[in-house]
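The structure appears right after this line, and notes come after that.
With one protein chain held back, the other chains of the complex are shown just where they sit.
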Amino acid sequence: MKYAAYSSLLLLGLLTLSIMSGVNEYFFFAGFVVLQFVVLATAWNILGGYAGYVNFGVPAFIAVGAYTAVVLFKSISAPLLVQIIGGGILAGALGLGVGLLTLKLRGIFFSIATVAVVFILETLVNNWRYVGGATGLQLTRPGDLWFFDSYVRMLFFVMAVLAVFSVTIARYVQDSFLGRGLRAVRDSEEAAECSGVPTLKIKLIACTISGALMGIAGAPMPMYLSYIEPLSTFNLSYSIYALGMPIIGGTSHWIGPVIGALLLATLQQIVTVTVSNELNVLIVGVLLVLFVVIAPEGILGLIKRWKQSSK
Amino acid sequence: MFSVDLIFEAVLFGILLGCFYAAVSLGLSVAFGLLDVPYVAHPALLILGSYFTYALCQTGIDPIVCGLLLMPVFYLIGIAFYRFYYETFEKRSTDTGVRGLAFFFGMAFIIEVCLILAFGVDQRTVSASYIGSSLEIGDYRLPYRMLVAFVIALSLTFVMTIYFSKTFNGRAIKAVGQDEGALRLMGANPVKIKQLAFGIATAVNALAGAMLIIVGPVEPAMDRIYIGRTFCVVVLAGLGSMSGTLVAGLVLGIAESIVMMTLGPSWAPAVSFGLLLLMLGARPQGLFGR
Partner (left out) sequence: MDKMRRKVIGAGGAGLLASSLPSGMAFAQGAPVKIGMSMPLTGGLGAGGQAALIGLRLWVDDINAKGGLLGRKVELLVFDDQSNGANTPGIYTKLIDVDKVDLLIAPYGTNPTAPIIPMVKERGLLLMGNFSFQVNAKVQHDMWFNNAPWGDAKSWSEGFLEIGKRAGAKSVAIFAAEGEFQQNLANGARELIKTSGFTVAYDQNYPGNNTDFSSIIRAVRASKAEAVFVACYPNESVAIMRSVNEIGLGPQVQVFGGGMVGLGFGPVMHGLGSLLNGVLNFNSYVPGMKYPGIEDFLKRYSERALEAKVDRLGYYLPPYNYAIGQMIEQAVNATKSLDHKRLADYLRKNEMKTIVGPINFDKNGERAKPALVQAQFRNIKDNDWDQFKTPGRQIVVWPTAEKQGDVITPFDKARKAT
């Protein structure tokens, strides 16, 4: 119940922020990206952190969400909500498909297969005229702003809702039998099999949920940019961010990815604005390697250790 | 629809390309195929080799010679990498899957970004007497840069195959992947052997990098598409098969060349990754795997 109270309060706070005047528009523009990474990190962690299967193909799921939104928008002028749901469903289906194909194999093969999915989908989109192909598509935002002052503010709040939604799902997965099963798989898949855990089934469920959440993170992007093109949508850098943030924050608990995403994404936005784009990737890459080597439990682990040592 | 001539030339080009892909994947075949290290940073090191070759080339040295000169440097880098990986992950063997993968993935990105910071995002090329002209056989034109890469690739594969089958260390490397305990009983130190293997794998990458920049321009983000090509070759070959790497490379090279000719270059990236997925789904042990 505490969780429900806190998250509702948070949403209310963010809603107030979005309709307040006097807040610079750029805050919402950058804030959208930060919240998007909360969703992505949380989604990745469901399979990567809980089960130990490293998904390198994050951009494929984001892109499925984004391009589904484009198709829905272009064909039937679907409203944002429909775009998001559509994106989530299709991305979830992709997760299921990739899982069926590769979750029987060892961890690294799954990871390499996910990279393959990115490039194959990117090639398909590159050759698909309807969504703009490799050239990209310019999009005009619809005029419907609900009660917000600008489209970006509305998108910011929508992403905030999606962030809370994903974290709620992650929390549910973590505390349910699904989470226990996934942890068993992570610790020793063979032992889990022997104890009767339906490992393939729960891995598939986790993969589907993870994919679907990444899809809903990607779906608002075409409206956010008023433009879509494959090169940036399928950018492999999303993978390093989506896996770096949970590892840095801590993979064992749903709050880890949230901490990692908030910290790193905010840092990134500051760095992009003042210095450079490359430094973004460098920062996350270096921190990732550092944490993986020195503090594999992430920030959560550090906090735990510090709490224990100060007792 | 397509003249026999055109198809034949595409196949020829595919053979040259395929040998090149095989040579580029040799290092991964050793590190991942034999030693089971999730060496996702291999393509990034390949591009690093290309850039170092480019930098050295500016002093006027021929690119192939640059590649050879870089081999000892990369050998040391490989040893350092493996040592670090071993101490941090393999020895403690906790959760090596995720962390090892994340480590190498992180390293790959760090290398790519450092290349961008050092050299910029622009494409780089090298020049040499054999770059820019082709061998004319009747109506066919085979670019010399591809022929040079082909010759080097074949020699490299040949040398590696001999090494792994005839020398003590080479056979020890093959053995350590299969049964570490038995190897120890034979008097060889598994860690030292693995280290050696990694060093060799990375040294080969230096020469492969030189070949890459001879064949065409390079830019820092190229490591991404080469993840597909190198892993496709290694998986297609089957983990642990050296000679299989050459065959797998040829399959990929010819497939890519034919696709480029028929469907167009926009479909080329999907070939390696598509083949990879196909193998993983249908026959994960590869064509020649254990």
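Each chain gets a letter, A and B, in the order it is written, and its residues are counted from 1.
Throughout what follows, a contact is a pair of C-beta atoms (placed from the backbone, for glycine too) under 8 Å apart; a residue touches a chain by one contact, two chains touch by 3 or more.
Treat the numbers as computed from the prediction; the structure is a model and nothing was measured.
Visitor: Just one of B:Leu48, B:Leu101, B:Ile116 or B:Ala255 touches the chain that is missing; which is it?
Guide: B:Ile116
Visitor: Looking beyond the chains shown, say which of A:Ser176, A:Ser195 or A:Ser226 touches the absent one.
Guide: For the chain that is not drawn, the touching residue is A:Ser226.
Visitor: Which parts of subunit A are in contact with the chain that was left out?
Guide: 24-26, 29, 126, 133-136, 138-141, 151, 225-227, 229, 231-232, 235, 272-273, 275-279
Visitor: By the contact criterion defined above, which parts of subunit B meet the unshown chain? Give residue numbers in ascending order.
Guide: On the subunit B side, contact with the omitted chain comes from 3, 5-6, 9-10, 13, 116-123, 132-134, 141, 143, 215-217, 219, 257, 260-261, 264-266, 268-269.
The definition used in the following text is that only the chains that are shown with their structure count from here on.
Visitor: In the complex formed with subunit A, which residues of subunit B make contact?
Guide: Listed in rising order, the residues are 32, 38, 40, 88, 94-95, 97-99, 101-103, 105-107, 109-110, 112-114, 116-117, 224-225, 227-228, 231, 235, 266-267, 269-270, 272-274, 276-277, 280-281, 284.
Visitor: Can you name the residues of subunit A that touch subunit B in the complex?
Guide: Contacts found on subunit A: 48, 52, 54, 56, 101-102, 105, 107-109, 111-113, 115-117, 119-120, 122-124, 126-127, 134, 186, 236-237, 239-240, 243-244, 247, 251, 278, 281-282, 284-286, 288-289, 292-293, 296.
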